[in-house]
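Removed from the display is one protein chain of the complex; every other protein chain stays in position.
Letters A and B name the chains as they come in the text, with residue numbers starting at 1 for each one.
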Amino acid sequence: MENIKNILNKFDMEYVEDYKPTWVKAKLKNKEDILNVVKALKKEGVKTCSTISPTDFIDENKIEVNYFLEDLFNKRNVWLKVDIPRELENCEIDSITPLMPSADWHELEAYSTFGVKFKGHPNLRYFLISRDYYGKFPFRKDFDWKEHEKNLMQNIAEITEEYFDEYEEYEENVGHDGSRTVLNWGPTHPASGPIRLKVYTNGENVEKIDPDIGYVWRALEHLAERKDFIGTIVAVERICFMDNPNPMICYSQAVEEIAGKEITEFAKYMRVILGETGRIASHLISLGGFFGTMGLQTFSMWCLDIREYFLDVLEDYSGARIATACIEPGGVRYPLNDYKAWFESINKAIKKFEDTKDDITDIFMKNPLMNTRAKGNGVFTLDDVAKYYLAGPIARASGAKIDVRIDEPYAAYDKLEMDYVTCENGDARDRLYIIFKELQQAMDLIKQAMAKIEEGISEGEMDPKKDHLIKMPKRMPAGEAVARVEWARGEMLMHLVTQEKATSPYRLKLKAPSVNHTMVLDKLLKGKTLSDIPLLYGSMHICQGDLDR
Amino acid sequence: MLKVLDFFNYARSKSPWIVHFCSGCCSLEMLAAMGPRYDWERYGYIMTPTPRQADIMFITGLVSKKILPALLRTYEQMPEPRYVMAIGACAYDGGPYNDSASVIKNMTEILPADVFVAGCPPRPEAIIAGLEELKEKIKRGEPSASSQGGLWKQMKF
Partner (left out) sequence: MSVGAMLFYILVFPGLLFLLAWMFFVFYFARKVLAYMHKRVGPHFNGPAGTLQTVFDVFKLLTKESITPKSADPYLFNIIPILAPLVAALPVILIPWTPLINNGHGILDTEYGVLGLVVLIGVEPFLLFLTGFGSNNKYSFLGGMRILAQMVSMEVPFFLAALSPALLFGTMNLYEIQSQNTWLTALILLPGAVIFIIAMLGILEQPPFNIPDAEQEIVYGFYTEYSGTNYVLLKFAEFTEMLVVLSAATVLFFGGYRGLFFDSFWWLFLKVAMLAAVMVAIRASNPRLRLDQMLKFCWSWLTPLAILNLVWIIFAKIYILGA
């Protein structure tokens, strides 16, 4: 940490201070220095850019760009801020993509939504937003959404026009001679979900992949700015329904940090249980989906069977199967009136999994044809992890010891026994195995947390009927916070900015891992065959919900 | 003759095939409805990989502006008679995304649905119950709502 501070102090900084145990927060005075700072940090080992989050301060006529840079393997993170002018023609800064490829799509996103021009970006273009927002920068505070919405039909016609243009362009460029063509893999493809991969193929061989995203873009970051602090939960939990509780934990932490509140022990353990249940529900879909991409539905059906029992757990607690809204700033939403019955249903779900575990291992995890397809296919090395910031299970499959639950413990994870779960090879098969291992780890964590709660209740330290929520202020003080959680697909980072006496967030940046995982698809699939697309795409466990937000 | 036609309507109502189109989060509950606990294949529903063989299209929750042309195109590719079922609050008026300008809020005006299932997301039982209602409509031989009107007829896609 000291090294990083020394490096930062060499430059012209407004301040350099510690923030949380693993972060250094610094503000740069001149935007011209950014490349040199990043270069120096990269030499020190901070090789990864988690995300880039501009904040539009319209009153002060500036845009503050936040860089979240991470040293993944030594757990040292830098939060670098720099002010740039707000006028569109001057709103520019040097691109760090040539130094840190992981920043690529995050810069494009910042450009499309805020109009921050990144000089030197290899391919600066509009991205994520639909055609009608091109050049309008919708996340700026002075963008008039109501006005924009009036021309709905015309906007849709514009979007359609773009598709036709693109089609004609392909027809011209590719032509009908030879074996080259462009396939649209999605958004109506049986295995794709709402994403489009433009696959440039030569016969069966893939030459290039160009992902086109934004098909489920809901502008959640902007939606959050119009809701109050509790209502934002609705936007946040809808990042992706597969793992529902964890984004809420992340958001609640950010709010609690700004309000300066500490939640109760009971709520912390409850967050562990709910978060891990969400992880299990998500991982079971990922597991089944992996085989589903190779045309085998049996396993995904078996996984859905087990998943229903874990959804029952969520339903027993919150009343909803997947849109639970069960965690809010200040703790967890509902008291646990009959904790024994709830624990019983958790145990039932875990037993259901454990009964099936041997069959799953014998039939599917050791399946010879799966081995043929997935072993040694689509390998990521540790360098790739740092270069593109692959997060969560994908990184751990390559042997990277990254886990926010251990690196920067939140909820009650520091009081539970857990270790990094890793695989060595980083191929598609390991990305399946790691999910299976993490399932077992998650169930172990749930058991530990349940034991702790039972212990706390019997000793009279916890009261499940009262301790679930502490009172949060209606109006927040001005502040800024960064919260991270280990989501089912990797690190989720939220950057929350509030203003004095605010009732709703001023800016909420959601960073979700699927962006980086989609970014590497081109590298992953180049030179492979058409059959590998669904397999490797499925092995990245991408959810379009958190890809587009 | 009438009896024979009735039989065809009856057969049609008993074998509804659904096109695989996923535009929002509600498809997760469709997955659950396919799964072992709810198993909609008991009633004869199956997913087809291409719209060419499908009878019913689902509007699964939110429809963003960008995916709308693809959705309408998929609908257009289905053979007659074709029916639309909208599930989730978003498919009706935007639901939780009602104040987000990148989501279409008048989906029912653009492509009128025969059955709308409420919920965010609707439970699998609700989805199956909605499909059963659609079956009744098919059995009576009623034309689908989307063939009767809707803005989609004037749109280019």
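General observations
Just so it is clear, a contact is a pair of C-beta atoms (placed from the backbone, for glycine too) under 8 Å apart; a residue touches a chain by one contact, two chains touch by 3 or more.
Keep in mind it's a predicted model, so treat the numbers as computed, not measured.
The hidden chain, counted over the whole complex, makes contact with A, B. The omitted chain makes contact with just one of the residues A:Ser130, A:Gln253, A:Thr293 or A:Gln448: A:Thr293. Between the chain not shown and the residues A:Tyr133, A:Tyr215, A:Trp302 or A:Phe353, the one that touches is A:Trp302. Along subunit B, the points of touch with the absent chain fall at residues 7-8, 10-12, 14-15, 17, 35-36, 39, 41-44, 48-50, 52-53, 55, 77, 79-81. Remark: the residues of subunit A touching the chain excluded from display are 181, 183, 189-191, 203-204, 291-298, 301-302, 305, 363, 367, 369-370, 372-373, 529-534.
Here is the rule we go by: only the chains that are shown with their structure count from here on.
Computed centre separation for the pair subunit A/subunit B is 30 angstrom, with centres defined by C-alpha atoms. If you check the complex, the residues on subunit B that touch subunit A are 20-25, 27-29, 31-32, 34-37, 47, 49-51, 62, 64-70, 73-74, 96-97, 99-104, 106, 120-121, 123, 151, 155-157.
Residues of subunit A touching subunit B in their complex: 129-133, 138, 145, 148-149, 152-153, 155-157, 159-160, 163, 187-188, 190, 193-194, 214-220, 222-223, 226, 234-235, 238, 240-242, 285, 301-302, 304-305, 307-308, 311, 321-323, 545.
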